[in-house]
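The complex is shown incomplete by one protein chain, all other protein chains being positioned as in the whole.
For chain A:
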């Protein structure tokens, strides 16, 4: 019985991982103009790293290995009147690119949907198997 529902678990790990990715993208977009963070400096773009989670030889789920910070340098904008401007008048804005985030967002939501479709198809197959009993 454990093996029987394993594909559902695998797809659930996919849903969970993509949801975390969506959350991270949402944070990146929300902080697109945050020049201050509790750690100091501007907000740094974050990304999730996925890793395969092995249930057995064929059922391989996915796990969020860790959330990493994008090493790219912050965006410098000349704004001498900004309170966070340095002595040369440059403000360090987060290294978030809205286009990039939107593309990641689409990719994440598509992947989420695909996992959901997978769950439904497995459920449907299972129910059809049960229906054989009704003959």
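In this text, contacts are C-beta pairs under 8 Å (C-beta built on N, C-alpha and C of every residue); 3 or more make two chains touch, one makes a residue touch a chain; residues count from 1.
Everything that follows uses one rule, which is that contacts and distances are computed from a predicted model.
The chain absent from the displayed complex carries the UniProt protein name "Flagellar basal body rod protein FlgB", chosen from "NADH-quinone oxidoreductase subunit F", "Anti-sigma factor", "Flagellar basal body rod protein FlgB" or "Chemotaxis protein CheA". Of the listed positions A:30, A:77 or A:125, the one in contact with the omitted chain in the full complex is A:125. Shown as candidates are A:25, A:62 or A:96; the residue that touches the absent chain is A:62.
In the full complex, chain A contacts the hidden chain through residues 6-7, 10-11, 13-14, 17-18, 21, 49-52, 57-62, 107-108, 110-111, 114-115, 117-118, 121-122, 124-125, 128-129, 131-132, 135.
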